[in-house]
Structure formats: structure tokens, C-alpha cells
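Each chain you see keeps its place in the complex, though not every chain is here.
Read from first to last, the chains carry the letters A and B; within each, the first residue is number 1.
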Amino acid sequence: MSSLGGSLDQNPPNADRHITEGGSDWLWAVTAIMGLSTLGMVLWQTTRPRGTRFFHNIALIILTTSTIAYFAMASDLGATPVRAEFSRGTTNTRQIWFVRYIQWFINFPLLLILLLFSTGLSVSDILTTAFFSWVVVICGLVGALVPSAYKWGFFVFGLLALFYIWSVLLGHGPRTTFNAGQTTRSGYVRGSGLVAFITLLYPIAWGCSEGGNVISPTGEMIWYGILDLILGPLFLYHFLFGLRNVDYGAFGFHSGKHTDGAYGGPDGGVGAGPNMKTAGGGATGARDVV
Amino acid sequence: MSSLGGSLDQNPPNADRHITEGGSDWLWAVTAIMGLSTLGMVLWQTTRPRGTRFFHNIALIILTTSTIAYFAMASDLGATPVRAEFSRGTTNTRQIWFVRYIQWFINFPLLLILLLFSTGLSVSDILTTAFFSWVVVICGLVGALVPSAYKWGFFVFGLLALFYIWSVLLGHGPRTTFNAGQTTRSGYVRGSGLVAFITLLYPIAWGCSEGGNVISPTGEMIWYGILDLILGPLFLYHFLFGLRNVDYGAFGFHSGKHTDGAYGGPDGGVGAGPNMKTAGGGATGARDVV
């Protein structure tokens, strides 16, 4: 893939400490995996009956975003030079990859929504948790762009927001009733444990790269890239595979607007599609955000 | 209107290839049309009973955004100089109008939501389609800002996202059941055909202006301006006029929070407003995002 490139020749970096050609090659490889996962998700989605694609829709959005973000990074586009707080020898400015934060701004809340919608938390609690994932991402971005020691202030705000997210993921989420039953519950517990653990490794990477300028931008790319692959294709395919036989109607939301006869229409819910149990007499007309 | 201006004198362009005073005059004319359409939509909206303004609300947001975006462009504000890949004679840098993409970022997904909410697609499928309209817009913006040949990579990503949108507009959408009946269906089919055709002309304009630097920024303004007028005021007024007699309650969503007695309240749906059929006994209490 690097034959496409000479990315660094065509889009020359403008910071003293920047990624190498090898780093760009690694990024092309991640781009390829992300792209193939996206294509696979499009195909998988079409095999699901319409109106039961909520989780697949979210996974598709996450993978599409990652593909384009990694394409940009592999092309050596999407970074800005920032004066490093700690110069580490000859460094004056370091590449700060803002495109990475655009990716996370879209993907982190969606990942939490994907996970938490399988629990019994209220939509308002779920969206508040998603907001705190934005706090994490924005504080990481602003902290990375600030040259002085004040960057660590934003880092601390981001960590506090992460604690809020962990408390919801590991504390509140599992204590709710899982309408879709025990399979979903154990899938959720494993999933949320993984997400909590991996999101712990992100701030450590931040401290070593954008924060402390200890590892090189190429090392940063490998570290974040592996984490993005785990929380991206690996986690998503595993989680969705675990949900494949779950009674979709049991999640407690109805993909209300869908009207292929699979769901109760406005006349009171006369039809129920395959793999779909009708709720209660009156409740079938209920509609939700999904 | 150009008497307001000398826009180019007051806000001098900083790129070699920029819009002319004539281009600014054309933009003032478009601004005026957009502004009048916005005012008209505010008035039209007030004639609709509250709780049945979903489509008018969206149209109002689209027209307001266009008005302000065109005001900025007519003022020669909202562009940044970018080194052109193909210099075309003496050009070194070309005005790239990022404000245009901010406009589309808001308007394109809303246009799709407006159209697709008249079909029977699920909300999650509709929002995923809206996400892909963001992919189109963002890839267009990033591609326009990248000076090297890599801009065409983003262009290709944008085209792929457009194919997804077209497949939903022309493939999935018409195959669902239209709760609001045959009038809505034929209105949708004509509307989605128009939107699919016009959205095909946008990337061609991009290739000639931001991409290939073939036509001048003034030519770009005329091309995009006509397309924006067609998908803006023209399409919106036509589409909403087609919906004027449609039974609003039949769309399968209830503007749930509205409580002027026109809708079933939480006590089980005792009242039905004019032009509004109550759904089923239990279903009237159902509430939706609208």
C-alpha cells in the first residue's frame, strides 16, 4: 500500500518530530483493515431484517469514521505542529494529530450508546454518559494543542469524565434489568469490562505521546492503532455476533417508524415479524428513537 | 443589493483566484431569495396547527442556514486560500469556500430526514443515512482543503457515501409501506428522484472547481447557487405543498409532547385534533421523537 504513497513526499510534515515512512505503512495497513471491516458490516447489515439493524447501524458508522480517519493519517494529513512542553533532545515542535480526536469524537459516544442500549438505563442517562465521552475527547484534544504545563489541567478534567463513564459502565449498567435476558447481560458485562480496560490504556498513551513527548509519533501511531483496532473491528464484530440470536424486540425499544409489517403499525400492532414478540396489547403502538 | 457592498473592498480576498464583484452580486441575489423564503416559511408554519409542524420546522432550519451562509459568501467572508493542484495559467492559490460546507453539513442530513420520514424506514436507518451525508460533506471539505493529489482520495470516499445514500433513497425507501398513503408515496418518489439527480451534479461541480480548478470561483458560485436554490426553496415549497392535505397522524409518529388537546395525552388518548385520526386505543399514548 505504501506504493500509493510516498505520503511524506507528497504531503510533507511541518513539525520537527513527525511520523516516519514506516509509520505511514503501518497506518495504511490499519486503513485497509478498517476499510474491509466497513465493507463486511455493510454486507452483514443487509442480511438483517430492516428495523432490527440498530446495533449494526452504529457499528457501520464507527467503522466508516475510522476508515476515513486512518486514510487521512496514513496520507500524513490531519496533524498540526505544536511546541512540546518537554523537548526530549532536539525536538522543538511535535506533530499533534487532531484528526484522531475527530474520529474519537464520533466513535467514543457511539460505542457507549451501543453498549448501554443493551442495558436498562434510561435514554437520558445514556446520552449524559455519551456527553462525558465528548468531555474526554475534547479535553484530550485541547490538552494536546496547549504547549504549556496547563495541558495537564485538561488531562485531569478528561480523567474525571472517564471516571464518570467507568462508574456508569461498571456500576449502574449491570445493576439494571436486562430485558433481553441473560445472554445480553453476560455479553454486556464482558463488553463493558473490555471497554473500561482499553479506555484506561488511552490516557496512558496520551501521557507518553501528546503529553510527555516520550515516545515518537510513529510509536504513538502503533499504540493508538492497536487500541483502535481492538475497540473497533474486533470488539464490534464480537459484540454483534453475541447478539445475533437475541430477541430484538426485547430490548425495550421498537424501531417505530418501520412499516414493513414487521412491527405494529399505528392501527394498534397487528403484525409481529419473525424473531419478534409482540409486547402488550397497547404497547405495540409505542415508538422509540431507534 | 451590491450597493451594500463593495464586499471585495471591505473584506478583501486573500487568494490569487477569487470571486469577482459580479459574483458577489449574484450571491446577494441568492441571499435575498433565501431570506424571503425563510420569512415565508415562518409565516406558513404559523398557519399549521401546533404539533403538525415537523416538516415545516425542518424546512425552516434549512432555509435559515442557507440565508446566513449566502450572506457570508456575498460579503466575501468564509473562504480560505488553498494552493491549487492544477495551476491553470497564473493561479497559485484559490479561494476555498468552507462556509459552503458548513451550510451543507446542516442542510444535507436534514433534507434526507425530511424525505425519509415520509417513508416507513426505521429511525435508526434514517439517521445512518444522515450520517453518510456528513461523510459526503466532510470528505468534500477535506478534499477541497488538501493541496496534493490526495484530495481525490477523499473525493472517492465521498462518492461511495453518496452511493449508499442513493441506494437508500431509490432502493430501500420506496419499498417500505407508506402509512400516509399513495399521495405521500408518489410525492416521495418524485422528491427522491429529484434529490438523487441534483446530488449527482454537486460532485461534478466539485471536480470542476475545488478539485480540478477548471472553472473560476465566480462560476463555482453560480453552479452551486443554482443547485442550492433547487434543493432549497424550490424543492421544499413543492414538497410541503404536496403534503398539505395529508393526514399528519398517519405518518406513524405522534408529536408526543404536544398537549393542546390535539393529541392523546397521557390519559390514554381521548382527543383527536382536526385532520388527525386517532390510532388505536392504546397507541394514542405513544410518543415519538418528532
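We adopt the following convention: a residue touches a chain if its C-beta (ideal position, glycine included) is under 8 Å from a C-beta of that chain, and two chains touch if they have at least 3 such contacts.
Since the model is a prediction, treat every value here as computed from it, not as a measurement.
Chemist: Start from the 2 shown copies and tell me what the total comes to for the whole assembly.
Modeler: All together, the file's complex is an assembly of 3 copies.
One rule holds in what follows: only the chains that are shown with their structure count from here on.
Chemist: Over in the complex, which chain A residues touch chain B? Could you list them?
Modeler: Where chain A meets chain B, its residues are 7, 10-11, 42, 50-51, 53-54, 57, 60-61, 64, 67-68, 71-72, 75, 77, 255-261, 264-269, 280-290.
Chemist: Spell out the part of chain B that touches chain A in their complex, as residue ranges.
Modeler: Within the complex, chain B contacts chain A at residues 117, 120-128, 131-132, 135, 138-139, 142, 146, 148-150, 153-154, 157, 161, 164, 172, 176-179, 249-250, 252-254, 279-289.
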